[in-house]
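All protein chains but one are shown at their positions in the complex.
We just call them A and B in the order they show up, numbering each chain from 1.
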Amino acid sequence: MNKDLTPYSKRKTTFWSTESMLAYLLLLPCMAILIAFMFYPIVYVFLMSMYKTNRIGMLVRFIGTGNFRTLFNTREFWEVTIRSVIWTVLAVSVKTLVGLAIALLLNVDFKGRKLARTLVILPWASSVPVSAMLWQWTYNYDFGLLNYTLKITGLWKNPPHWLGYPLSAFFANLYVDIWIGIPFMALVFLAGLQSIPPNLYEAAQVDGTNLWQKFYYITLPLLKPVLLIATLLSSLWTFNDFNVIYILTKGGPVNSTDILITFIYKYAFTFLKFGPASAMAVVTFAILLVLSLIYARFYFKIERE
Amino acid sequence: MKVGAVEPIEKYLSKKLLDNIEPGAMEARINNILYALPVAIGPRFLYYRTDVFQKYGIAGPPDTFEEMLADAQKINNPPNFYGVGMSGKKYTELTEFAYYLLGNDGYFFKINPDGSYGKCRINDEAGVGALTFMNDLVNKYKVTEPGVTAYTRDEVQDLFVSGKLGIMLSGAFTESILKQRGATFKWGYGLIPHFAGKHRHALVITDSIMMFKASKNKKAAAKFLEFFYQDKWRFEFDKLVGFPPVLKSVGKLPYFQAPIYKVMVESMPGAKGWPLIPEWAECNDIIWDAIGATFLGQKTPKQALDEAAAKIDRIREE
Partner (left out) sequence: MKQKNRGKIVIYILTIIVLLILLFPFFVALSTALKPLKEVYTSPPHWIPHKLWWRNFTDVWIKYPLAQYFVNSFIIASGATVFNIILCIPAAYAVSRLKFYGRRTLLFSFLVVQMFSPIIVVISLFKIFAKLGLVDTLSSLIIVNTVFTLAFSIWMLNGYFSTIPIEIEEAALIDGCTRLKTITRIILPIALPGVVTTLIYTFITAWNEFMFALTLINTAAKRPLTLGLYDLVGRWEVQWQYLTAASLFAIAPVIILFILIEKQLVKGLAGGAIKG
């Protein structure tokens, strides 16, 4: 029975206080599972990256940086990594911009707004693997309705074999990833927009500022924390978007749409090369860790403001 | 097989059973030891539009690949109708390439005297010739559907069944799909072509049944196999699956004398199967990449195959 009544922020933290012990107890079951099925496997992956492994994943011989050296000497690895970065930057930028635009649109009070808001969720709500399959069918050159619609509306006279050529396949994949991610952005920004006190805008109206200035000087700054969180989460998810690419093109044609995560999967489960796959996984982790640290810096800076 | 889980099967079975099986179907023979019995064989052959051929005055199915090209050029009518189907999208089977490679007297690996596989030979004259021909069909003569790298074997099949292709190399399953989708055009069958001056080697895919070393009652398992391979059960199975019979005795039954089965049976002698090596999945992947890169114009056939062969030899050495 804890009758500690000092204000929350002033309580001292010692390792052995009753409060700490209670906390550890409450955390124990959860941490046990996490350690067994998350942290230990992570450690094992780090280990595998430094060993030569056999086809069933057993450690054979310690080779330290051997896997990494081979990796950095493989051209495909660099292609895939750079592509992953481009993929993430492009996707997140478009998602953010379009999401913001839609949020602004939905922020206006009009009849049917609620329905529109619910419908906008659909790409995010439906199961990614299933949606990807639907897109695969939509992208079909001969029988799919996308090209047909583009042709008859005159939007695109001669649409390509989307999933057949490297460039179009990349953008086809990108579009689906963006399509799935837009609702999240739109909704988060909408929530952010709605928390901006309207009297700020009213005051600006009195001062005679126009729409653009209102947006730039009021909306954007107040949205900054939301923008940051949303783009960070989105970057993490997008970088590791396995489902879309795997289902649409499996990394093809000729590996031109492989990003790190699909490439790792291929190495591990098609080729059974667990050593190099683990090394790549470690590299992925490193990249994302750096990214998160940069974001964390920005975020805590804003929190202090 | 290296992992030692599968029991060599020969000594458990009667000579009568073993002799009754089509030799071309005995794929599961590695280093001359038989590990499994074929359950279903999927020979591959050629489908063509008899109505279209008739319209252009072409007599029958092409015998050589060169003839096939000539026929395809005659009937090619873009953008609604194309001469021959070609798949360029990575798939679990290398079938398209295999047809041309085998028809050019090529193979994936050199076969050593003891039956084991030697160096990769897809980049020898036969291999490069096959891929060059395929690439010419697509990019030089343009008698295939465009965008081949977007089509897997199944999707080429969809094109043929919806009436957009004149010739297609495939297996027995296409027949059932043609019937199912109520295709109204007329089609016929032929053997997989070969290159002029080379031998005809069709491709045969088998699914096998094997016995595990850990199996406690090997004698009973063997008895089951003898039973399973009795004519009347095999007949029912083959009828159901639509595949041609594995047993010579069943092959003689009247049901299997229909034209499509005739063609399948005819295609068996000289048929070859996939190489049975543990790294095949990776080799498959590498070869597909070479083919795709060629079709996309990223590499020449020789370049692509040279690189692929080198990669394959490297991973087999590990």
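The working rule: a contact is a pair of C-beta atoms (placed from the backbone, for glycine too) under 8 Å apart; a residue touches a chain by one contact, two chains touch by 3 or more.
Note that the structure is predicted; figures quoted are calculated from it, not measured.
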Contact list for the unshown chain, restricted to visible chains: A, B
Touching residue (missing chain; options A:Leu71, A:Leu100, A:Leu187 or A:Val254): A:Leu187
Candidates A:Phe171, A:Phe242 or A:Phe271 - the one touching the absent chain: A:Phe242
Interface with the unshown chain - residue positions in chain A: 1-3, 5, 8, 11, 13-15, 17, 19-20, 22-24, 26-27, 29-31, 33-34, 37-38, 40-42, 44-45, 48, 56-57, 102, 105-106, 108, 110, 112, 116, 118-131, 133-138, 142-146, 148-149, 151, 179, 182-184, 187-188, 190-192, 195, 225-226, 228-230, 233, 236, 240, 242-243, 246-247, 261, 264-265, 268-269, 274, 277-278, 281-282, 284-285, 288-289, 292, 296, 303
Absent chain, residues of chain B that touch it: 154, 157-158, 161-162, 164, 173, 177, 180-182
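The rule we apply is simple: only the chains that are shown with their structure count from here on.
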Residues of chain B defined as touching chain A within the complex: 88-90, 146-151, 155, 158-159, 162, 164, 278, 281-282, 285, 289, 292-293, 296, 298
Residue ranges of chain A in contact with chain B within the complex: 55, 140-143, 160-166, 250, 252-255, 266, 270-271
